[in-house]
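Apart from one protein chain that is not included, each protein chain of the complex appears where it belongs.
Per-chain residue numbering starts at 1, and chain names A and B are given in the order in which the chains are listed.
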Amino acid sequence: MLTAKGKASLVPRQMLVFFVILFSFPFWSQSVGLYDYIGIEIAIWIIYGLGYNLLLGYTGLPSFGHGAFLGIGAYGYGLAHLNLGSGVWTGLIIAIAAASAAAALAACLLSHRRGIYFALLTIAIGQIFWFVSIKWHSLTGGEDGLLNILRPELNLGVTSISLKSNVALYYLVAILLAVVVLLLWRFLHSPFGSVIQTIRMNETRARFLGYRVWLIKWTVFTLSGAFAGLAGGLFCMTQESAYPDIMSLHASGLIVMMVLVGGGFVSFWGPVIGVVVFFMARDLLGSITETWLLWYGLLFMAVMVFEPEGVAGMWDRLTRRFFGQFPPAPDTKRSTQEELST
Amino acid sequence: MSFFVAENLHKRFGSQVVLEDISLAFEAGGVSGIMGPNGAGKSTCFNVLTGLYRPERGRVLFDGEDITGLAPSEISRKGISRSFQVMTLFDEFSALDNIMVALPAVRSGLGRAFWEMRADSALADQAEAVLAQVGLGGRERVLASALPYGERRALEIGVTLASEPRIVFLDEPTQGMGSDGRTLLVDLVQKLRTTYTLVIIEHNMQFLFQLADRISVIHWGQVIAEGTPSELNENEWVRSSELGKV
Partner (left out) sequence: MELLHGLLPHIVNGFALGVLFALIALGFTLIVGVMEVINLAHGSLFALGAYIALVVISPDPDILGAFADSYFSLPLVVRYALALLVAPLLVAAVGFGLEICLRRTYGKKKEYGLLLTFGAALVIEETIRLFWGPAEQSLQIPAQISGAFIAGDMIYSNYRVFAALFGICAIAVVWLFLDRTPYGSIIKAGAHDSEMVQALGINLPRLRLLVFGFGAGLAALAGIILTPIWGLRPHVGVDAVIPAFLIIVLGGIGSFWGAVAGGILVGLAVGITGAYATDWSILSMYLLLILVLTFRARGLFGKKTVLEQ
C-alpha cells in the first residue's frame, strides 16, 4: 500500500519483467526442460489464482469451494462448444457469464458472513455444485464429464489460427493473462482496492466508516468467480474436456494452497509465484515420486506454521536484510516502516 | 428540537437491563459530555446512540430524523461519526491510508473509484490535511501499528473526523493517556469545537469539566444528573461520589 503523491505506475517494473518472461517463454522453455503445455497450464492457473486472491489475500474471505466456479466456466465453455458450436470468444464469454452468475448467486448467501461461517458455507456450496455436476448426467455427462471439445480456430478477421498448436494456444492465454494482470493491478491500486482490504483488517470499522460491506463482499466474490470462469473456459479449451473432479473439495483446496504458499497474504504476485512453485513441484517432484502431492501438502502446512506470508513474504524479508531498499521487494500490500518513512 | 436526541432508551442483554428509560439531548455546535462510573451503562448507551446496538424500546433521532436501528454504515452516511475505545485502526495501513479510506470522496466514489489510481493527489492532500488537524503532520507514511500510543489515539480521532461528520462521538479519548497526552487532547478538542458538534464519553471528570458545555451523568442505567459543569459541582451526589475525586 504505497501511498505516494502522484500516480503510481500503471505498469510497474515487476510487471514488465513478468510480461517479458511470459511472452518469451516458448523460446526458452525447452532449454530449461519445460514445454509449452505446462506454460499454458501455469498461465491459466495464474488467472484463476489472481482472481482468487482478490477474495482471500485482499478481502480476507477464505473460500474453499472455488473449484465450483472454475468447473462451471469449464462446463459453460464445453457446452457452448458442443451445443452451439461456439468459437473462442463466444465460448469464453459464456464461460465467464455462467461462472459469474453462479458466483453472484452464491455470494447472496455468503456476503453477510465472514471467517469460519463463510468458509464452511463455501465448502457446502462447492460440494453441492460438485454433486450436481455428477448427477445431472444429461447436461454434464456425469462422472465422465464432457469430452471431445476440440480445439477451436481463432478467427482474427484477416486470418484464422488453429489453436490445436500449443504455441498458438499459449499466446492466446498469455495475452488474456496480461490483460487480467493489468486490470487487476489497476483495480487493486484504486481506492476500491484499499477499501476491500479494510474489510480484511477490520470489518466493523469499515461499516462504521459508511461502507456497505455486504455489497462490497458480494462484488468481490462475483468478480473472483468471473476470473475463475475465464480460467475454467480456457482450461476446457486446453484439456478438450470438462469433468466434475475440478469442482471437488480436493481440487478447490489446490488453489488455496498455491496462492498462500506463494505469499498471497502479502503480495499481488503471491499467486503467480505460488502457481509456478506448484507446477514445478508437480513436474519435478512428480518425476521422482508418485506421492508428490502429499509432499506439497506438507509444504503447505509448513508454510502455514513457519512462514504464513509465503515465498513473497520471505523474499521481502531477505531483500530487505541484504539490500536495504534495493532492489525493491515485490509489491507487498503491506508497506514497512522503513520504506515509508523516508 | 435538539440536534441529537435519545428518547426513552431501554436496552437489555439477556435478562440484565443495562439501560433503563434513558433520555438525552445534545445541541448543535457544543461539546456534550456523558459521564459515569464503569459498568454504569454509559458505554452501552454510547453504543446504542451510535448504532452498534439496537434498543428494545426507545428512539434515537438525529436532526429530526429517526435513526433507531439503522445499520452502522447508514448511520455513518447520515453524518454521525464515532471513535472507538479499543482502537480499531487499520494496522497494516499507513496513517495516510487510514485517513483516506474514511474520506467521503472515497466512500461515495467507490464505483468510479474502480478506475482511479489511489495515489490521486487530491485525495492524498485531503488526507494530509486531516492528519495535520490532529497533530500528525509529517507522520503520513508511518504504519499505524508502528505509531506510539498517543499518536495512535490521535489517528483514531483523525479517522473519526475524516468523514466530515456533522456530529462526532468520542469514546473515552483519554484512555491510557498520561497528563501530557491529556493536555494535547484538551487543546485538540478546543480547536475542534468550532467546527464540529462533539459528544464525549469519559470517566475522567476533570477532562470533561474543562471542556463540556453540558454533561449527563449515567449510573445504574439511568440519567441521574444533568447540567453544566458548575451546576453539577453543586450536585451533592456528584461531589460525594467517586467521580468527585479529582
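Assume contacts are C-beta pairs under 8 Å (C-beta built on N, C-alpha and C of every residue); 3 or more make two chains touch, one makes a residue touch a chain.
Bear in mind that the values here come from a model prediction, so they are computed numbers and not experimental data.
Across the whole complex, the hidden chain's contacts among the shown chains comprise A. If you put the hidden chain back, the residue from A:253, A:274 or A:313 that touches it is A:253.
The residue touching the chain not shown here, chosen from A:11, A:84, A:215 or A:294, is A:294. Looking at chain A, the residues touching the absent chain are 60, 62, 64, 109, 113-117, 119-121, 123-125, 127-128, 131, 135, 248-250, 253, 256-257, 260, 290-291, 293-294, 297-298, 300-301, 304-306, 308.
Just so we're on the same page, only the chains that are shown with their structure count from here on.
Rounded to whole angstrom, the centroid-to-centroid distance between chain A and chain B, based on C-alpha atoms, equals 41 Å. Residue ranges on chain A touching chain B, taken from their complex, read 1-8, 10, 186-187, 189-195, 197-198, 201-202, 204-213, 216, 333-337, 340-342. On the side of chain B, the complex with chain A involves touching residues 50, 71-73, 76-77, 81-82, 84, 88-94, 96-97, 100-102, 104, 106-107, 109-110, 113-121, 123-124, 140-143, 146, 159, 163.
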